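Left out: one protein chain. Kept in place: all the others.
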Amino acid sequence: MNFSPIKAGIVGGTGYTGVELIRMLSTHPSVKLTRITSRKEAGTRLDQMFPSLRGRCDLMFSDTATADLADCDVVFYATPHGVAMADAERLTSVGVRIIDLAADFRYRDHTIFERVYKMPHACPTLNQEAAYGLVELNRDEIARARIVGNPGCYPTTMQLGFAPLLRAGIVDPLHLIANCASGLSGAGKKAEVDYLLCEAGDNFKAYNVSGHRHQSETAARLAEIAGTPVGLIFAPHLAPMIRGMHSTLYARLNARGMVMSNDALQALFEDAYRGEPFIDVMPWGSYPETRSTRGSNVLRIALHRPPGPDGQGDTVMVLVAQDNLVKGAAGAAIQSMNVMFGLPETAGLTQLPLSP
Amino acid sequence: MNFSPIKAGIVGGTGYTGVELIRMLSTHPSVKLTRITSRKEAGTRLDQMFPSLRGRCDLMFSDTATADLADCDVVFYATPHGVAMADAERLTSVGVRIIDLAADFRYRDHTIFERVYKMPHACPTLNQEAAYGLVELNRDEIARARIVGNPGCYPTTMQLGFAPLLRAGIVDPLHLIANCASGLSGAGKKAEVDYLLCEAGDNFKAYNVSGHRHQSETAARLAEIAGTPVGLIFAPHLAPMIRGMHSTLYARLNARGMVMSNDALQALFEDAYRGEPFIDVMPWGSYPETRSTRGSNVLRIALHRPPGPDGQGDTVMVLVAQDNLVKGAAGAAIQSMNVMFGLPETAGLTQLPLSP
Amino acid sequence: MNFSPIKAGIVGGTGYTGVELIRMLSTHPSVKLTRITSRKEAGTRLDQMFPSLRGRCDLMFSDTATADLADCDVVFYATPHGVAMADAERLTSVGVRIIDLAADFRYRDHTIFERVYKMPHACPTLNQEAAYGLVELNRDEIARARIVGNPGCYPTTMQLGFAPLLRAGIVDPLHLIANCASGLSGAGKKAEVDYLLCEAGDNFKAYNVSGHRHQSETAARLAEIAGTPVGLIFAPHLAPMIRGMHSTLYARLNARGMVMSNDALQALFEDAYRGEPFIDVMPWGSYPETRSTRGSNVLRIALHRPPGPDGQGDTVMVLVAQDNLVKGAAGAAIQSMNVMFGLPETAGLTQLPLSP
Partner (left out) sequence: MNFSPIKAGIVGGTGYTGVELIRMLSTHPSVKLTRITSRKEAGTRLDQMFPSLRGRCDLMFSDTATADLADCDVVFYATPHGVAMADAERLTSVGVRIIDLAADFRYRDHTIFERVYKMPHACPTLNQEAAYGLVELNRDEIARARIVGNPGCYPTTMQLGFAPLLRAGIVDPLHLIANCASGLSGAGKKAEVDYLLCEAGDNFKAYNVSGHRHQSETAARLAEIAGTPVGLIFAPHLAPMIRGMHSTLYARLNARGMVMSNDALQALFEDAYRGEPFIDVMPWGSYPETRSTRGSNVLRIALHRPPGPDGQGDTVMVLVAQDNLVKGAAGAAIQSMNVMFGLPETAGLTQLPLSP
């Protein structure tokens, strides 16, 4: 490394996304973590909260309210919704770039954000210029951005899975279904009874099928991709595991799609993601497993087309697996940072999945 | 109990379905387990294979080939497919009733069985008179039957979930989707790498989405219910848990369905299952959890109707949860036995779910 | 059942011990659950808090402060420590028997309770007459008691494992070691970060090895059994499972013990527990698994004697497994109730373990 490292700060480093950012930035070849803040834990050593960091990290949490972030090159917000947008004006004005892992900058139309998250947007003008941090769909915009809104974990799988079909205009955009399952880490490090091992272990259930906020984020972005409104049913489920997210997507082929062979569908996806370092389009008919992505920034995709009652089926299924904390959160954020700073896109993201 | 107990035999008692039958029949007030057979374990005490039975069961496995089952009143087959049909003629001719937990008697049309399971049917004539053991949909037929084909675990959830909608003729029967997740016990007690804790733990994946045999069983039975052919995509998934099955069903409302209110849809299900001791129609918008059924014969159902892009959604979702080894297998078989022998339908099936 | 059922109340029915009492008492042939109280949940239906009870239980939580428990025959306290002793005087004076699942009546010497639990004992006189609810060691006292202090979960395994050795005087009583592991349900239904699936899952750790309160309870009771002071190291560990408790006990054989053969040691345990319906002394050298007790009141014991550097070892190991919520809590309490009311000791406790 010939250049001085990028100075990175993390606001709100006590949750699962925060510690994941710390884990990956600590071994990033071009980054120096200089500041990590917490409202509640100011003065606590990081390795006291996360014993996994013992011996590898001497940092202490600074107070979010008073920490000087202006000397950072980039600040990651691993906070609740609403925090990043409150700081954005001040920090960008002194040249600090912002990557928000919450929802503040995920919506091109800030009024949807306001309706869904039930809070006024603090900086609608900055929101105009913010880039949506899904690198594979949005690389150029990110490269130019001062602010990146990192996508939700579920939306990443749904967009990367539906995008090639919608762009090609071969499916009914009004009846998309995404049946998804997530490990518990997606719910965050919250002391709630529902997330106890005794409640969530050996259990499976759906939740929020009629009103999850990721539905609005995804539907809005898919509509841009399709160039037409989309209808999306998004049914998230909780699976009894720590990490991992699996989305089973269903799209009905339209007349143009029905004449396509399975090979042509497969080629559509392989072309769409050729050269992408973190997208693995598996052979037709494969089954991506969440564990094959554990701890890494890879997202795997496989296509299926179940037979219909009279032979050739009219529905294409897209199976998508990722680690919700990496490609679904911290890893994607670092990937965006790499793009913003002109680093190799895979810098700091080369770890292989942990198996078993 | 004033009458002599029903003498029950189990063929193939070494798997998970077998031990579950033993667990429940051992405390059934009107049954005496008299014979349990195994091809491989003849001469082994049951409690040596299943330490959970120590002190509660003195039986030994008999040899399947030579065991005299003719003195049983009823014989349960917890065997691979093909075993029950080979015995059926001989046993029914001496008055023994048969409940097969494999697929031999699940298809009204034995040629579908032959195509799907790739073996000739040994007794097509007996298959004609066999009843399909889904008590809630088929009670009278079971009461008269000498042979019952116990439904597959997934098909139970799909049929009980779709039946009210299809009977009412308010959904498109050609585009049903069932996105299901099962615990590992559904795969049986097989020494395969894929089912090791290190492989299946902390993991989620789909399997067999284009050709699971339960698709054919379900589609055929749903077509009978609907009185018209059905199209069914059945996408099973493996969740990292021991017991539990959760099905998320999607049906597109047709014109008659679209005018129904959510209350009317809810009433449709409540009416369909009123008085059923093992079906719990939960309040509209609930989320049945698999763990709320652990170890018991209950099956829980809840309805949802996610909004569409322009308001009122056109898809009804049915969430169904059960214990795959109980209502999905051994419990359902005992429920059928109770009906066949004129016992109270809940006899031996009154245990509450284990929680947590 | 020719007699009117026993009217049972539960104070503090919202935790794991509470729901387990409900599960087992609901199917007890001689008990009618008449009242369940909660400080926080008064007015809530039980099945709203515990979906596993839906369709099987119409009770509502009463307010602990105002509920009239005087018309109960027996009241179970599934509360924090200190609640039962506050009610004991009032209820026993009107003939209600009390079974406390907390620590209020676990110590013969109430001053130890006061020191360990850091609260004054509310009724030292009643404590004198309270029986310690370990039926296998204390059956007669329990039969006569108005108040029973149900043992802690760990102490049950340690006492039943060490008792035969201490009674026989063949081990060094001053250097006992109990290395134990428990599932998470032992920690209760508390919204604490440490017990989240993401924190406790796929993890193993020790806790409280120098000061767990069950050490004092066990040491005091073992001293009574031994007739001499005992030294006990008790090292509890958390294992990533819902239910189950496994204790690995080590005792150094003294001169009298060293001359005993392994057969003689085995006979010692078999004699000690002959006829006990819930104690399973397994063959020498066996390995009891916690899952073989899941959901049932059985406790399994097996003996080992690892070789020493010069042949015959001088340490006897006792392996003990139980379900911490059943034999370690609710099941033991019901077993005591059966003894107190002259019922068959196994009444309501005949369920077989859930396997797998």
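In order of appearance the chains are A, B and C, and numbering begins at 1 in each one.
One rule holds in what follows: a residue touches a chain if its C-beta (ideal position, glycine included) is under 8 Å from a C-beta of that chain, and two chains touch if they have at least 3 such contacts.
Keep in mind the model is a prediction, meaning the values are calculated, not measured.
Only one of the listed residues, B:P173, B:P240, B:G257 or B:G313, touches the absent chain: B:P240. The residue touching the chain not shown here, chosen from C:G169, C:G227 or C:G285, is C:G285. Within the complete assembly, A:P353 is the residue of A:P124, A:G285 or A:P353 that touches the hidden chain.
Chain B residues in contact with the hidden partner, per the touch definition given at the top, are 16, 183-185, 189-193, 195-202, 240-242. In the full complex, the hidden chain is touched by chain C at residues 174-175, 177, 179, 181, 183, 198-199, 201-207, 209-210, 219, 229-231, 233-235, 237, 239-244, 246, 248, 250, 252, 285, 287-291, 294, 304-309, 313, 315, 317, 319, 321, 356. Within the complete assembly, residues 16, 19-20, 22-23, 26-27, 50-56, 185, 189, 201-202, 242-243, 277, 280, 282, 288-289, 291-296, 298, 300, 350-356 of chain A touch the chain that is not shown.
Note that in this section only the chains that are shown with their structure count from here on.
The best fit of Cα atoms from chain B onto chain C calls for a rotation angle of 180°, in steps of 5.
Chain centres here are Cα averages; for chain B and chain C they lie 37 Å apart.
Shared interface positions of chain C, i.e. residues touching 2 or more other chains, are given as 16, 185, 189, 201-202, 242.
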